[in-house]
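Worksheet for the structure shown next.
Removed: one protein chain of the complex. Kept in place: all other protein chains.
In this document, chain identifiers A and B correspond to the written order of the chains, with residue numbering beginning at 1 in each.
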Amino acid sequence: MIRDITIGQYYQTESVMHRLDPRVKLLGTLLFIIALFSYKNPLGYALGIVFLFAVIKLSRVPVKFITKGLKGIVIILLMTVLINLFLTPGTTAVAIGKLTITYEGLAAALGMMIRLILLIMGSSIVTLTTTPNNLTDGLEKGLGFLKVFKVPVGDVAMMMSIALRFIPILLEETDRIMKAQLARGADFESGNLVKKAKSLVPVLVPLFVSAFRRAGDLAMAMEARCYRGGDGRTKMKPLVYKKRDAFGYLILFSFVGISIFLGRWHVISDFFNSLYVNYILK
Amino acid sequence: MPLILDHISQIYNADTEHPVKALDDVSLVIPEGQFIGVIGHTGSGKSTLMQHLNGLMKPTSGKIFFNGQDIDDKDFSKKELRKHVGLVFQYPEHQLFETDVFADVCFGPKNMGMSKKETELAAFDALRKVAFPEDLYYASVFELSGGQKRRAAIAGVLAMKPDFLILDEPTAGLDPVGRYEILDMVAGLHKESGITIILVSHSMEDVAMYVERVVVMDHGKVAFDDTPREVFSHSNELEEMGLAIPEPSKITRKLIELGIDADPGVLTATEAADSIYAALMKNK
Partner (left out) sequence: MDIVKTDKLVFEYIRRDEEGNPVDVTTALDRVNIDVKQGEFVGILGHNGSGKSTFAKHLNAILYPTEGKVFVNDMDTMDDSKLWDVRRSAGMVFQNPDNQIIGQVVEEDVGFGPENLGVPTKEIWERVEESLRAVDMIDYRKKSPNKLSGGQKQRVSIAGVLAMHPKCIILDEPTAMLDPSGRREVIRAIRGLNDVEKMTVILITHYMDEVVHADRIFVMDKGKVVMQGTPREIFSDVPALTKLRLDVPGPTRIAWELKQKGLPLPDGILTCDELIKEIQKCR
């Protein structure tokens, strides 16, 4: 159950996407999200979908592996869809008692769903194809300008990297502690919300104790290996832009530019609007 | 009321490219009152096996019967099973969560629906059985030594008054004396209250001296299921499985090859010395 979460995991294989500079991928995600939220017509979404699947194809990560990550956000997804569905004013399509679903609501809900799914899949691709160390290196270097404002970018990057490394270990530990408490007759399923929350105490307390113990051990091990903050460190794998990264930026900017232009192009919007007005409404 | 495993198989990651067969058609009968050692190296399936005995996992195929009932039946209460079959995980002290030792030991029996009085009696009884120092009953678990924490955790399972007690590597991380103290304590439990003990371990030496039956797991299968003496006589096969046979037995075996008539089934250093000495004297 807990192990189904794929967000933040790394999928080991060889691919162009894996070799791409993390800065390209991070900026790519950011631009992809901006593009997603700027689309006004179905063509934009279609382009987004095509682009995403092309990227997935290039990454050689099985699609199934990525869609598995969506399970974790099903509830958020449903809520957004429902809110959009029922709370968007416009022409009524169906009325169930006091609740009305409008055509505009349908369109908004569908759009939002596609956006969220693409967003999650798009960002999973980055973590799946980038080792956390590489990812934090990318963030460290990409956000390096913040050092001017006294932000300890290096230390924060190290913290992130460690947090990511310990996620699978702590998940496994949670699983083990839950099983151990089940064996002592604990019950995590029955009862109301308050009772359920209470039943987690025997899991959370040992989990926190263990996390603190690990943190202490790890801090000691890091000091023993001469870690003393970000200054004066060299890199085993320094980030150097290669030809393919320039190519990556080129494709990225072209895609974002073209898709935003087409996705917001009023001629196309007007065309779909007239289709909608002429055929669906009549 | 024996525990019966009937052709159990367990496959992990069945839907991926690398399915792992953790258990492969395992059948075992565990009658009440036995002291059993389950041995195998990491990944042999022994940990999966014991989780099945506690209903913490559903087998991919096969059935587990307790008291004549299929434990995966809808009308069978897993809680009832767990009351009768206590399971102590590896490093059990990592599950302690209450403010003091006594409260933590009460957690199990309370969950099993015992009254307050029954719960407290059971907790006291369990702490006494594991020889937990009396002046520390109300101490915070953070004040205890490693060995004491482990005893407290074992008491937490024992307090549910199980008929079967499964212990997964109960001596992991302890020093030699701590190891023997825990094993002696477990053997004492078996002797005094007749409770069935299943000791899961990767160390032959740990179990050899105590158990009456050894189940050796290898690649998800039961490789041997017999008395320790009989099992250790298959030293070559055991070594191929990455299991070291106890050194005393290894030495007497080599001596036999060299024509000294010692006993190949010795389990402890003292037994080995006795047998070697007797063999040498006989020749003179």
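One rule holds for everything that comes next: a contact is a pair of C-beta atoms (placed from the backbone, for glycine too) under 8 Å apart; a residue touches a chain by one contact, two chains touch by 3 or more.
Nothing here was measured: the structure is a model prediction, and the numbers come from that model.
For the options B:Asn13, B:Ser61, B:Ser77 or B:Ser145, the residue in contact with the chain missing from this view is B:Ser145. Among A:Ala54, A:Ile76, A:Leu218 or A:Leu275, the one in contact with the hidden chain is A:Leu218. With the whole complex as reference, residues 41-42, 145-147, 172-178, 202-203, 242-244, 246-248, 250-251, 254-255, 258, 260, 269-270, 272-273, 276-277, 280, 283 of chain B touch the missing chain. Those residues of chain A that touch the chain absent from the view are 10, 12, 131-133, 161-162, 164-165, 168-169, 213-214, 217-218, 220-228, 232-238.
Simple rule for what comes next: only the chains that are shown with their structure count from here on.
Each chain gets a centre from the mean of its Cα atoms; for chain A and chain B, those two points are 44 Å apart. If you check the complex, the residues on chain B that touch chain A are 51, 54, 56, 79, 82-83, 86-87, 89, 92, 94-97, 107-108, 111-112, 156-157, 160.
For chain A in complex with chain B, the touching residues are 176-177, 179-187, 201-202, 205-206, 209-210.
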